[in-house]
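All protein chains of the complex are present and in place, except for one that has been dropped.
Moving on, here comes chain A:
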Amino acid sequence: MDTHAALYRQGQARLDMLRQLKSRDGQSLTSKMKEHGITRRDFMKWSASVTAMLALPLPFSTLVAEAAELADRVPLIWLHMAECTGCSESLIRTDTPNLDSLIFDHVSLEYHETLMAAAGWQAEENLEHAMEAYKGQYLLAVEGAVPTANNGAYLTVGCKGHTGLEIVKHAAEGAAAIISVGTCAAFGGIQAASPNPTGAKGIHEVVDKTVINLGGCPPSEKNIVGTLMYFIMFGKLPALDMFNRPKWAYGARVHDNCERRGRFDAGEFVEEFGDQGAKEGYCLYKVGCKGPYTYNNCPTERFNHHTSWPVLAGHGCMGCSEPNFWDDMADFEKPLGRQLLHGIDATADTVGAVILGATAVGIGAHAVTSIFAKPLEE
């Protein structure tokens, strides 16, 4: 594990390297910010909030600021596979006002089917050009699972009729890093749920490189943009957990930081949607919350500019950032009980016991889960 000092040095080295690259335009960030009415103070405030979001010590905010200024040198290719475009919809809601769009401008978005102006033949040319011109340098983000049954024929993209499988494999070859955006790209998602009729797979199952998995259906806009920023700053992958999810975002259980946690500890549960407990914000475990089995920063970062998250809206967490959750965590309005769930069944048992009355035992359950979910060291 990196010490912070070593990480900081690494970040500085990375920025020095980026500085050597040719700028896309002659305009400095300072003048751009001025143009948009953004003061240096606003910018530094933003940098500090991103730093906090990435769970880094405050001194790192200067690195974040510098990284933002240099970010335009990193080309980004975003592919759509078998998906619903929800992750792209999440991306376009990226929320820090004004500055987010500035950052968006600074990543050179070479290919993104939902956002790009080019279409058809010309769009395909953009993809081929980017893969060639930025070989070894581009970030590859993939949204959606890859259908593999029938030689991948359940998805073709482009005038040349290539399958999604062929396109992902090819794009992965020249990528500096690969990010699976959302549960479909990470773990197959809904189309991979039983009986998985198209043989849908997560990206890491069809390419030979390390893939960062951003679980979530969709992941919050913060987890998407934050992960891009991490790579841009440090030129390497962030520390990852056992499912290759960035620890800064997926390091804690939803349950641990839940706003209703006090209610859980006090044994106060919503028994039925719309009851008095629901009106008063009681714990949703008994109506199916999967927060105790789910790793994500939803309770702290929320969604849509911190507006809300499912548990605040009175609906239990459905565990959408976990592998196979569509099968493993169904049905979603009932407590998980004693199902075996990637090694933390002991916790499920304990939590089950808690619900039956022994609330205090729950404290022990957290420790157990932490051991099982201990991330693989990089």
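Criterion: a residue touches a chain if its C-beta (ideal position, glycine included) is under 8 Å from a C-beta of that chain, and two chains touch if they have at least 3 such contacts; residues count from 1.
We adopt the following convention: contacts and distances are computed from a predicted model.
> Identify the UniProt protein name of the omitted chain, choosing among "Uptake hydrogenase large subunit", "YCII-related domain-containing protein", "Transcriptional regulatory protein DegU" or "Lactate utilization protein".
"Uptake hydrogenase large subunit"
> If the hidden chain were put back, which of A:Arg93, A:Lys236, A:Arg261 or A:Lys286 would touch it?
A:Arg93
> Write down which of A:Ala52, A:Ala176 or A:Ala330 is the residue touching the left-out chain.
The missing chain is touched by A:Ala330.
> What residues on chain A make contact with the chain left out of this view?
The list for chain A reads 24-25, 27, 32, 35-36, 80, 82-90, 92-93, 95, 97-98, 101, 105, 108-110, 112-126, 147, 150, 153-161, 164, 189-191, 193-198, 200, 217-218, 220, 272-274, 278-281, 302-305, 307-315, 318, 326, 330-333.
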